[in-house]
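Missing here is one protein chain; the remaining ones are kept as they sit in the complex.
Right after this comes chain A.
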Amino acid sequence: MKRVEITDRAAEIVKQLKAKHGDLIFHQSGGCCDGSAPMIFEKDDMYLDESDIFLGEVEGVNFYMNQDQFEYWKHTHLTVDITEGRGASFSLEIPLGLRFLIHSRLLTKEEDAFFNMKA
């Protein structure tokens, strides 16, 4: 069972970016302008600690979200997708004229029990 998945076309872009930049991470942003969207960076570009929750791996890339934000997201399942667009953040796909975005749905009862009712 996975909390976060990725569409084929988005996985294709992740592969391209990995070939160019090496190991990568996704970090879900909040806030205005280009926020509320996942951002992809070189693995060591962003300092992560226990306040960044690991949600899973998509196309070999770890997906993180800040703990405070996770509290409001943890009942939902995420799918990373890609669309044409132009963000103003430092996310590495932007020069390709593309933007990652998140599609969400509610976790099923089974998924919710699996992820959120442990211990």
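Going forward, a contact is a pair of C-beta atoms (placed from the backbone, for glycine too) under 8 Å apart; a residue touches a chain by one contact, two chains touch by 3 or more; residues count from 1.
Following the convention adopted for this analysis, contacts and distances are computed from a predicted model.
> Match the chain absent from this complex view to the correct UniProt protein name in "Pyruvate synthase subunit beta", "Simple sugar transport system ATP-binding protein", "ABC transporter permease" or "Aldehyde dehydrogenase".
"Aldehyde dehydrogenase"
> What chain A residues would touch the chain not displayed?
Touch set of chain A with respect to the missing chain: 27-37, 39, 41, 45-47, 66, 68-69, 72-73, 76, 83-92, 94-95, 97, 99, 101-106.
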